[in-house]
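For this depiction, one protein chain was excluded, whereas all remaining protein chains were kept in their positions.
The first chain written gets the first letter, and so on, giving A, B and C; residue counts start at 1 in each chain.
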Amino acid sequence: MQFTVDHVIRFLERAAALIRDHSIELTELDALIGDADHGANLNRGFTAVLAKLDDLVDEDIGTVLDVTGRTLLSTVGGAAGPLYGTAFRRAGALLAGRRILESAELVAALEAALQGVVERGKVRQGEKTMLDAIAPGVETFRDAIAQGVLLEEAARQALAAVEQGMRATIPMQATKGRAAFLGPRSIGHQDPGATSAYYIACAMVGDVERLMTRSRDVSSAC
Amino acid sequence: MQFTVDHVIRFLERAAALIRDHSIELTELDALIGDADHGANLNRGFTAVLAKLDDLVDEDIGTVLDVTGRTLLSTVGGAAGPLYGTAFRRAGALLAGRRILESAELVAALEAALQGVVERGKVRQGEKTMLDAIAPGVETFRDAIAQGVLLEEAARQALAAVEQGMRATIPMQATKGRAAFLGPRSIGHQDPGATSAYYIACAMVGDVERLMTRSRDVSSAC
Amino acid sequence: MKKLINGVDAVVSDALAGLARAHPGILRVMRDPDYVVRVDAPVQGRVAIISGGGSGHEPMHTGYVGYGMLTAACPGPIFTSPTPDQILAATRATNGGAGTLYIVKNYAGDLMNFEIATEMATADGMTIASVVVGDDVAIGITELRRGVGATVLIEKIAGAAAERGASLDECARVARRAALQSRSMGVALTACTIPALGHPSFQLADDEIEVGIGIHGEAGCRRVGLAPVAAIVDWLCGAVADDLRLCAGDRVLAFVNGLGATSQLELYGVFHEVARWCTEHAFVIERNLVGNYMTSLDMAGCTVTLLRLDDELLQLWDAPVLTPALRWGM
Partner (left out) sequence: MKKLINGVDAVVSDALAGLARAHPGILRVMRDPDYVVRVDAPVQGRVAIISGGGSGHEPMHTGYVGYGMLTAACPGPIFTSPTPDQILAATRATNGGAGTLYIVKNYAGDLMNFEIATEMATADGMTIASVVVGDDVAIGITELRRGVGATVLIEKIAGAAAERGASLDECARVARRAALQSRSMGVALTACTIPALGHPSFQLADDEIEVGIGIHGEAGCRRVGLAPVAAIVDWLCGAVADDLRLCAGDRVLAFVNGLGATSQLELYGVFHEVARWCTEHAFVIERNLVGNYMTSLDMAGCTVTLLRLDDELLQLWDAPVLTPALRWGM
């Protein structure tokens, strides 16, 4: 299977829809250990991205991702804006001019995005952030592809890793972002950024049906 | 029966005690149609009066009443301070130098006090104020004494008139004081100033036992 | 009730102590009886401007003592008019021989206490004039109208006149004109909690607001459903401008006042709507004031005041002022 601009645009459409549908849930999660804006912030950003997609159908994948990153940067604000913005722009830079992707390029793009989050956030795994969902997903995907696992199956494994990473933030004590201010009181709550990362990953994998059942679990787990 | 300084001092002690005990009730009444300070204001004032009584035992009745009025004036504030302050000072001025009073003088003193409230408040009966309790009391007392009714009985009749006047404020629409701001919404509530006037009248009559049963009615009526 | 206080009885006293400590270059706080006085009072040959009222409306009035505004302020207990002896003491301490102007809000208690003080001061040989402020159009009957937002504007204007050496008559004249030319109306989203009472003085449902409220925790003249601020401003400005008989082209000072618990974000939003409304009606906002200048403890809501300006009032408004709460030109 090969990735085209069409795939990317449909991924972004699904991401926008999922973020919109889960905006209140994300904000409520942020209210518990942050400042109650994560859902609203991302929804504002992805709504802006959505509005640009029509003009991007004839562009290459790198441009689509770069425009997405810039749009998130200039509309989201907060911590999530620079983090997701940087992630998309790094992936976009790597894929500049590309219209069709092989799995290996997809891995490289995801690794670039991950690296963008690490550098922008000056963050390591275990600090109770979106990285704790993103990193296991990218690593699982990379390893599966390297071992010759089929793309679809690799994606499923990666999504499961993201979900697990998201849940793993619950018992963590935050040391980055606003939740860090709470010290030990941040323990016991799922990180909003890790949760939005999970929804974006869902959109990437595109298994919307599976997601719909899952998302109820996520909400009730909170 | 003749009135002496002792009687006046015991009256003021009882008034201070009654105002203290009903301070919250008066404030709650004031919260409904005013600004929730009537009880606190009068309690501050009568507590200050109480503190001066020891030094006044050798003074004449006029002086005791004048000091009471001045003390209320300088400690109560709000509307009640000038009104009760003026009332006591007017009575005091009339009784300057007197150590023993006959009923007729008592009537004159009460009329002077009443006149003080009327002038200071620029108020008539029916405006839903303390005057609606005070005026019927003074008039009833005056008429009873004029008709030769015994002092104790005249006082009882007067107190009943005060109580009736107090209750009569409930259906009135206020046109003076803060309650007037509410227009028709002031209807249905008993005037706090009329209520404090009733307690002061009770102290004057001195029938504390009777009062104790009554005061429960007053509270529950509110 | 949760407040940052040492106890219900210490609130006013502690705040006065803090005020004295915070602004020693501007004012002094005298105790027993309590009043706040300009640090340089009495100024010989200058009219003294004195106001006062219950506490709980800060910065009104104590925060307006200083150069170019109040010569003294008499703070009563919370929501309770000050006593005549406070006013008399302030009058004596600020008497520069040119007379004293009392700025009195139209409340029974304030009127009577200032009246008694006037009797006493006059008996002492001092010359007193009074201006009564009753700008609240929520009250239909003119004589009953409460003094609200306009009080701040009148204190500034009278203070500027006194500062430039105007006579008592002159100070009283401009203060009365400012009073005549201003109207206000307010709206509350929540009641305030009076410390001595310990609970909100009235209850509003989550979708109700109270229109035409006063600043003493009393309920307003009607209760309506929550509406967008644009609609609320339409009511307030409409009532105010009607009563003031504003005409197209009139110049105004627009004053949006927060009642204590309303954010500046909202107050500037209110001002935006007031400006929109004035533009629609061709009233020209020449000056404005937006903020918490006359509060009602922790009430959420605002009042809107319009003052019709002419050159004289404008000049007096613009004159330098140096008080804890209002300061410009120095």
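Just so we're on the same page, a residue touches a chain if its C-beta (ideal position, glycine included) is under 8 Å from a C-beta of that chain, and two chains touch if they have at least 3 such contacts.
None of these values were measured; they are calculated from a predicted model.
J.: Can you pull out the displayed chains that the omitted chain is in contact with?
T.: Over the full assembly, the chain not pictured touches A, C.
J.: From the listed residues A:Ala17, A:Ala31 or A:Ala93, report the one that touches the chain absent from this view.
T.: A:Ala31
J.: Touch as defined at the start, partner being the missing chain; which of C:Asp14, C:Glu170 or C:Glu312 qualifies?
T.: C:Asp14
J.: Return the single residue from C:Ala22, C:Ile141, C:Leu180 or C:Val284 that touches the missing chain.
T.: For the chain that is not drawn, the touching residue is C:Ala22.
J.: Among C:Tyr107, C:Phe202 or C:Phe271, which one is in touch with the chain left out?
T.: Touches the omitted chain: C:Phe271.
J.: Under the stated touch rule, tell me which residues of chain C contact the chain that is not displayed.
T.: Chain C touches the chain not shown through residues 1-7, 10-12, 14-19, 21-22, 55-56, 58-59, 63, 78, 187, 189-190, 204, 206-207, 209, 226, 228-230, 232, 260-273, 275, 285, 288, 290, 292, 295, 297-298, 300-302, 327-330.
J.: On chain A, where is the contact patch with the chain that was removed from view?
T.: These residues touch the chain not displayed: 27-28, 31, 33-37, 40-41, 44, 73-83, 85-86, 120-121, 175-178, 180-183, 185.
The criterion applied here is as follows: only the chains that are shown with their structure count from here on.
J.: Would you identify the shape of the chain contact graph, picking one of line, ring, star, complete or other?
T.: Its topology fits none of the listed shapes; call it other.
J.: Using the touch rule from the top, point out the two chains with the most contacting C-beta pairs.
T.: B-C
J.: Can you name the chain that lies farthest from chain B, using the mean of each chain's Cα atoms as its centre?
T.: Here the answer is chain A, farthest from chain B.
J.: Where the centres are mean C-alpha positions, what is the separation of chain B from chain C, in Å?
T.: 32
J.: Please compute the C-alpha centroid of chain A, do the same for chain C, then give the distance between them in whole Å.
T.: From the centre of chain A to the centre of chain C is 54 Å.
J.: Measuring centre to centre with CA averages, how many angstrom lie between chain A and chain B?
T.: Going by mean C-alpha positions, chain A sits 75 Å from chain B.
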